[in-house]
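The complex is shown incomplete by one protein chain, all other protein chains being positioned as in the whole.
Presenting subunit A:
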Amino acid sequence: MSATPRLSVRNIRKSFGTHEVLRGISLDAHDGDVISVLGASGSGKSTFLRCINLLETADDGDIVVNGEEIAMKTTPRGRGAASRKQLDRIRSELGMVFQSFNLWSHMTILENIIEGPVQVQKRPRADCVAEAEALLEKVGIADRKDYYPAHLSGGQKQRAAIARSLAMHPKVILFDEPTSALDPELVGEVLHVMRDLAAEKMTMLVVTHEMGFARNVSNRVIFMRDGQIDCDGPPQDMFGGKGSPHFRQFIRHMETEHHAA
């Protein structure tokens, strides 16, 4: 596999105060990869994802999207992107789906979806509307396009948020526990949409506690522990007993919790 990775993360480090949350994480995501990121609470999964699109600024390390490195600079006030323009453009090529949806509350679902394409990417509004309607059809909420986010169920909101990130034609989509805020009966409809995206070869990096998704949908599983990648590999290996002792203990724990619930 020699093609340029869609996303390449090189040796990311991040501390909050004296607490070193990420201690050198590297990862390549190639076209069509679906990578599940697992780990205990507090192991740094969200921080890792947020460092990729610079919602948090890593103290060290590089992010390369489709072969283009995000230029960084260090000033007395700290490290940051060297060019806001480049950062904004690269962010618009990286989708992000949040645990708490974060739809813009003052806009209808349709307005939420065309906002980025029209305002950031400056595409013609009529094209964006047509595409947004098709996307809403695809995620199964076409009839909700004129609703405001406050009037959707959690599962509908998350599907709208996925459509919103798809509308930007992202190279990679980052998911941070997309189903963790949902009632159990609504998890399935969101996972269904994500499974369809995986089948369409969308490149995805998914922080999740859904073992079924990690096992059956992703082609690679990463286990994070103490700010490092403890072990990683294809799900059949990882779940087939080849993971580290810590990972085996983690999945045993997840499964008992699941049965208890």
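In this text, a residue touches a chain if its C-beta (ideal position, glycine included) is under 8 Å from a C-beta of that chain, and two chains touch if they have at least 3 such contacts; residues count from 1.
Going forward, contacts and distances are computed from a predicted model.
Only one chain is not pictured, and the protein name UniProt records for it, out of "ABC transporter permease", "NADH-quinone oxidoreductase subunit D", "Glycine betaine/proline transport system ATP-binding protein" or "Succinate dehydrogenase iron-sulfur subunit", is "ABC transporter permease". Of the options A:V9, A:L94, A:A198 or A:M238, the residue whose C-beta touches the omitted chain is A:L94. The missing chain, though absent from the display, is touched by one residue of A:N53, A:Q158 or A:T203; that residue is A:N53. Listed by residue number, the positions of subunit A touching the unshown chain are 53, 55, 84, 87-92, 94-96, 98, 100-108, 115-116, 119-121, 146-151, 161, 164-165, 168.
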